[in-house]
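A single protein chain has been omitted; all remaining protein chains appear in their positions.
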């Protein structure tokens, strides 16, 4: 069989604990985003749009949803006989049974996958960023520089810099220093977590790293410093487009809002770089006679009879008449019943917000985003305060208070 | 999405240690059989030919080859958008990370997969038998009996019976007793390791079994006895066709030989029940002007210039002129060089038997099957005694003896 | 017991010449995101019929593009799946006569039908809009030991109905006693032929070989009516929403029907029976500040800056600022410039309406604008 010039390894193992309730049952890359997408659609679509047709997805934490979502790769045209997308889970060999111990270890354990296609280059991607990027251009830069490793970087403000891996470069963009989350950043070029490696070098450093007992088996902390220390040719590749880490509730909300507006910060409607995703068989969305929709994204399968402002609605959301959704992200299959108000919130999928409920507070005065967990049913007239995280435990309170209410009813 | 009437769970986890060298790097169901098949092709093809289009393959030991072989299921027409074949490996949930602890536990850990399709019936199959069976007929019998579990059985001789799970049945084929590998078998009906369960019962007993700390989490040892003990309706389903456990070198050899003859014991050429497998792009096989082929199976990609008698040759095997292959199984990509003789042997894939080698001994006088491991290159004029297992360690001897030879040469 | 499906893709092309100039009836866009054939195909797949042949004749490139490998209906199979059955044109016989009727179309695929191993064949027109469980018709067919079972829908029939609508009469046991054409008939509730039927395959082959021998060309009159008392033909009465498209007015009205919640519900919201279509990977529709939309159905991929009322918008439609779209059907990628006003207009794919244009048809005669036009 033909070799592949470049194989991508997508790190999708992250538990994403800062997304709280959203990642209790699914891995972070499977979190819903932008109405009809999941986070992993972005790196996957970038691969396809850049002509990279062989992608290994490394996963071990709560992989079920992700496995099912990716399936045989058909939505991304990656259901290939040779290549395509493959889920790579940990496994038992005759003498060894290991979970992945870090990002570098995950790739190390799957070197056989890379070797099978014998590529010249390996891309290592993380599965938790929202961006559209032409990896092919980065690969060309890598080749032109004769680099051993190329790291995509983006300019950040000096204040933010300490949250990232920061690179210092010379005038040719060759990397001179790498600081992981530095207190005093020496530059404002942040690593995007997108790497191109020449395969042989990658292999060499992964094997060395595996033998190093003090290593934490992480790309940023171990592999890149080791390569720099050994004098390999590492280059930065500057990226100018939209890029957002969606690792927190706030940044996830912000990234959703970036899709809105006359000229959105991040434009999904550009036909030249379409984001591919698994599409479900939903009918067109219906907008009722009294509905008001302003500055929002609405996906197929929705029925909108109430008011939706500055919000992103996934497929199959119902907003009943009199209900108001504002500054919020509503994931698939939710129902916002009559006269309920949802403000500055993220509502996870298949949730029912009972009629008359008030979730969150107007953004201007709110102390934080309210979050409602997957599949809950808020009884009528509940009040969810701003910043609350509504899960099953929280629900018990409602039920209790509801009982009290019904007692009151009974008393009346 | 539509429900599925029946979902099959294929247990492909077996290490198959009695196949020695053949399963050092691959799981037993991935072992080559019958020229162009692997063992797992038989249960998979049975599923497809019986109209069961949703198959979970449970695997944890050396799954790489199996994963790659099964791929997206396309060769078996199981690359479905809904259903199809899915590899189910162990995974980490938010609080738990478990390898499969037994056959029952493997299914238990994947109940979510079954629940997704919400079938009425679940078939549990093992991945290490050679047979063609219409599971649909068995399912019909299960329904007709109103059974909770139906076990496929085959008549064995009383001498063999102690190697199997043995069932006693009444005149309606309802199971009255189950003995696992009994010293004194009460019947000659052996379990084939093919079960139909009504889903709800299966779920109930799997959950009970999981909570039982003394259980070994095995279908034969725990689940079936528990169901019998509780008075559930268990029936036997008699199967009359060819069925063979290929768990040992001898039985694997025998099963290959059963494919030969004017009227083979096991007929692969029956167009009504075609065995599906992953086909590689090999040209037709060529038979040279001085070749002799008798009572053998030859697969595409072979080049036969020598003599092949009573043997099964996989794709891409070369038998050079003057070479003789007799009573042997030659796996894919092997070369039998000039004047080499292979007798009563199994040669694993991509092996090179140097010119003038003598591997094994005429079956009539031999003390056992000789086995040569995957990928070895036997130097010229080696002699492999009958019953030998040639692996890398064994090869060192040859190299040593070869050096001695070359010294002799030098002395001359 | 297995069943194969056959769909006629061109039979009714003449009914809507406005939209079938460059495509089959089967591939006419409908309901924001579908093509007509999606209903027939989804009904088959949802009834576990995974072996579907589509009889084509002319203009079927757009149908082939729509179907692709069949993946979007889970019909990309090695065995079975979906197959386009093109007309048989031989270089040597010079045979160029193409079929006009269903029977002629079926005669053209006799070899295909012979080669199938299935027990039953479901025949289906491509312009039926319904969400029907075909397995129920098949069960009924088997139970009544029929040779042929025709699905019917009880409907109030008036004299001026489309000429190709047939009325089926049956006795108390559902056995067909007569097949009539409407114009001859008085008003009232009648069972009309849905053009969905189940044949026992061996019986279908038998009548096709008769038809070849005798050079019959009309299934109803040459065969069914003649044998109606001899053979077992039954009806199956379907209760759900059903309509078909017999004219451009039908097309307009039945698109607008979808604005009714109950009809939408009966078509699209049936458990385990979604209607599939080709995936186009459009992003969600973006509404900007100042947009105003009421009582409309809108697919993914649109950008709405203006006003939309009582309209059907397909994927990728753009309605610019201050544009007002009323009572219209805008197909895929229609672009409405600033201050455009449309009323009772149907735009085909890729139409561009320049800034400020005002176009208006009438509910009884919508204004149809052809594919790729720039107005």
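First chain written, first letter: the chains are A, B and C, and each begins at residue 1.
Here, a residue touches a chain if its C-beta (ideal position, glycine included) is under 8 Å from a C-beta of that chain, and two chains touch if they have at least 3 such contacts.
These numbers were taken from a predicted model, which means no experiment stands behind them.
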| item | value |
| --- | --- |
| Sole contact to the chain not displayed, among C:7, C:26 or C:76 | C:76 |
| Chain not shown: contacting residue from B:125, B:223, B:257 or B:276 | B:276 |
| Of B:54, B:74 or B:126, the one touching the omitted chain in the full complex | B:74 |
| Sole contact to the chain not displayed, among B:157, B:240, B:262 or B:365 | B:262 |
| Hidden partner interface residues of chain C, rising order | 10, 13-14, 17, 20-22, 57-61, 64, 68-71, 76-78, 81, 83-92, 96, 98, 279 |
| Chain not shown, touching residues in chain B | 34-36, 74-75, 79, 259-262, 264, 268-269, 274-277, 279-300, 312-313 |
| Hidden partner interface residues of chain A, rising order | 1-3, 74, 77, 79-82 |
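In the analysis below, only the chains that are shown with their structure count from here on.
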| item | value |
| --- | --- |
| Chain occupying the most central position, where position means C-alpha average | A |
| CA centroid of chain A to CA centroid of chain B, Å | 41 |
| Junction residues of chain C - those touching two or more other chains | 71, 274 |
| Where chain B touches two or more other chains, by residue | 74, 79, 81 |
